[in-house]
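A single protein chain has been omitted from the complex, and every remaining protein chain is retained in its original position.
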Amino acid sequence: MDSTTPATAGGFEPRITAFVCNWCTYTGADLAGTSRLQMASNVRIIRLPCTGRIDPMFITKAFERGADGIIVSGCHPADCHYNAGNYHARRRFAIFRELMDFLGVDPSRITFSWVSASEGAKWRDVVNDAVTRVRALGPFTAYRNMVVVQATAPKSSSPEHAGEGEGLPMQSLAADGVAPGASKEVTA
Amino acid sequence: MNVYQPFRVRVEEKIAETADTQTLKLRFLDEDVAKSFDFKAGQFGEYSVFGAGECTFCIASSPTRKGYIECSFKTVGKVTNAMRDVEVGDVMGFRGPYGNAFPMEKMHGGNVVFIAGGIGLAPVRCVIWNVLDERDKYKDVTIVYGARTVADLVYKRELEDWGKRPDVKLWTTVDPGGETPDWKGSVGFVPAIVEKAAPKADNSWAVVCGPPVMIKYTIPVLKKMGFTEDRILTTLENRMKCGIGKCGRCNIGPVYVCKDGPVFTAQEMAKLPNEF
Amino acid sequence: MSTTTFIRTGDLKGLVADLRAAGVGVAGPARTSDGAVDYRSITAFDDVVLDAQPRNSLKQFFLPPTEPLFKYQRKGSDVAILEISATFPPRVIVGARPCDAAAVDVLDHVMNWDYKDEPWFGRREATTIVTFACPGGDRSCFCTAVGLGPDATRGSDLLLVPAGDGYYVEVVTEKGKRLVDAYPKRFGAGAGVDATLSYREKARASVEGHVPARPDVIRQWVQEHFEDPFWADISLRCHGCGGCAAACPTCHCFDIVDEPETLTEGTRRRNWDTCQTSVFTAHASGHNPRADQCGRCRQRVNHKFAIYPARFNDILCTGCGRCARTCPAGQDVTEILNRIVAMATGQGGAA
Partner (left out) sequence: MTELRELARRLLSEGTVNAVLGWEEGPRGARPAFVTTPDGADRLIFDHRCVHNLASYLSPRRPHLKRLGKVAMVLKPCDARAVAGLIRETQVPRENVVLIGVRCGGVVTDPDSDATLSEATVADRCRGCPDREGKLADHTVGTAGPGFPGPSHRAQKIEELAAKPADQRWAFWQAELEKCVRCHACRQVCPMCFCDRCLADKTQPRWIESSPHARGNMAWHVARAMHLAGRCVDCGECERVCPQGIPLGLITRKIASVVAERYDFRPSDDPAVPAPVGTYRMDDPQEFIL
């Protein structure tokens, strides 16, 4: 992933990371592919053994590194290869979703679904819906840009410094003329 | 440019010493730095893999060999794992040299005994090559090196070279049970082999480095032979971040390992509290 | 520098306005949204709150909790290093406390120990510290025990002491003089030093006697009692959080970490760190030379009152008392120092 958001001539194209279970959704996505179903190409799939293996930290890390939206998908209830992984995941993500909402992250950036190995068409719909929704929300720069460091080009090339400029979104310090060095000041 | 910004170095050679120990040969990218870079035997540096972080090792090559540096490390943590994965041609970072050094000038005209265990040979190797490259400045050179098993011996090719030299007395040993059928060296713990090697203590210096337990049992042996504590030298390591006395991490009691060390005499060591 | 002058309160307000108009950043102790007082950026002198010790210290103005050291960019096997500027816009801190100003000066030693820490000194040089003599502290204050006082000038460029309808001004440094010279209309004749004496005495009386002014006794005892059961005793209540170190104006230990932002680029940063956590000294191998809280509590006292004095002939503590105020478990540095002095002088032992 590079730091810029893929932009096509048509405008913003969201980048979506999908964390899927190996047994159901991954196979279902595979089926969608082999069935030549048409769907948005914005999704990068990360295959995991089970939805029970998907730590909420995977999602924050994906947002950190540039994802605009997330899909978490696995086996339907009662279908888990490990019997109960999806039940545990269900509780965990119910809480996680409420937490993100409370912190101000639009929950519609995160899609949860059960897609079985035979549901290629459902996977297509989940992907297309997620892409449409996130495209409407726009890039999630607010998350990854919580830290922006400005640096100069490699030495030799430029004697001019752009300033330390930790462009923290909340800081009004640079405007105040206070060195960004004190950017941890409370500006609330 | 601030003091925390490293020089860029290119990996020129990558040698697997043992299953979990590597040596990297690093050459400075900047010609001027390559020419002017100088260090003393025993000094250390901060090696970095960009994206993984920095790690502290002694410089394992000799200051008599210019233009490059080498480091040997065991893969244990995040940075050393990343260092294991670098490829020849990759660019890494290096800051240094930092810390004090072995008193090479003082050792001129004396006998030198090198005693090392496991990866502890890395800092000693720097001094060994320094001595061997200026061989006429020193008298008898004895090397006692041990590892747990034959497979754990590092710098095997150099051990072979040193063993062939008439002006070096080399003892290699492995712990009992660690020998292979064709092992020609000794079998036994390092302190016992030092006793067997019986280097003379008169006008001699001992350079000791290895696991704490080896050092603990070797120093009494040396003292019994007549080595005085101020002529037994060792090099310590502690967790460091800055390497230049600021980050406050490497204190052992009042001592900053990065500034007062890493080289200490047994006399200085005896005064340190048990915090390393 | 021993010049003195005077500034009326109205002119002080005007000075802050002048500075801001000139594009100079101004910071001072001001109220935060949660009701506390922090040193923070201010827009007018009226924001300044002088009757409470700020919750944070001045440390973060010179050593921010996190700061980038440089950025790196990979291109294939090659890596480019992108520098971060060490030049900083000018700023004035108005309303510093003497203990906080002194702390910055204390830290200059280590920040310049053989290697000059450019970001630190870049900010130091860009910053003028206008200190207000302290009105007096609470029972955790002990600046007089470490060679300072409520009207100490150390680390300050100007020291202001309330007198009459304004402030008696001691010009402490060249930098302070430059500030006075730049705004000559704001400074002028007024009450003399005599008018400040009762203020100073009252303030001093409020902090004196909380800890005996015996730094040498403390230093010697700490140096000689590395293994004393006292350390285990005081460490019992310690949670091993870094609250004390975060609040401390002189705790300066830091970590250096790489933070990848993408697969090819990232930032090397330095972040505040604290000797109170177990990971501070833990080796990657799992070995930890400072294995339990006992050693960590000792390290903090040792570093401040023995290691730093032995190295730089200066105490790494300005007696601000923040660690005692912030400790969630009631660990109190004045109590620790009092017990050490008592033990050293044979007037008591580890309770």
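As written, the chains take the letters A, B and C, and residue 1 is the first residue of each chain.
The rule is simple: a contact is a pair of C-beta atoms (placed from the backbone, for glycine too) under 8 Å apart; a residue touches a chain by one contact, two chains touch by 3 or more.
Everything numeric in this text was worked out from a predicted model, so none of it was measured.
Note that the undisplayed chain, when the full complex is considered, contacts A, B, C.
For the chain left out of this panel, the touching residue among B:Gly42, B:Gly77 or B:Gly248 is B:Gly77.
Residue in contact with the omitted chain (choice from C:Val207, C:Ala324 or C:Val341): C:Ala324. Although one chain is not drawn, its touching partners on chain B can still be listed: residues 77-78, 81. Where chain A meets the missing chain, the touching residues are 55-57, 60-61, 64, 77-78, 84, 87-88, 90-107, 111-114, 126, 129, 142-144, 146-147, 166, 168-171, 184, 186-188.
One chain of the complex is left out; on chain C, the residues touching it are 32-36, 55, 65-66, 139-140, 232, 235-237, 239-243, 245-247, 255, 257, 259, 269, 271-272, 274, 277, 279, 291-294, 324-326, 328-332, 334-335.
Keep in mind that, in the parts below, only the chains that are shown with their structure count from here on.
Chain contacts in this assembly form an open path, with each chain touching only its neighbours along a single line.
Distance from the chain B centre to the chain C centre is 39 Å, each centre being the mean of its Cα atoms.
For chain B, residues that reach two or more other chains under the stated contact definition are 1. Shared interface positions of chain A, i.e. residues touching 2 or more other chains, are given as 155. On chain B, the positions that touch chain C within their shared complex are 1-6, 8, 48, 50-54, 76-80, 87, 89-93, 238-239, 241-242, 244-249, 251-254, 256, 259, 273, 275-276. Of all residues in chain A, only 1-3, 65-66, 144, 147, 149-155, 161-164, 166, 172-173, 176-179, 181-188 touch chain C in the complex they form.
Remark: chain C residues 69-70, 72, 74, 77-79, 81, 83-84, 86, 110-111, 113-119, 223, 226-227, 252-258, 260, 266, 268, 270, 273, 275, 280-285, 289-290, 295, 299, 302-303, 306-307, 310-311 touch chain B in the complex.
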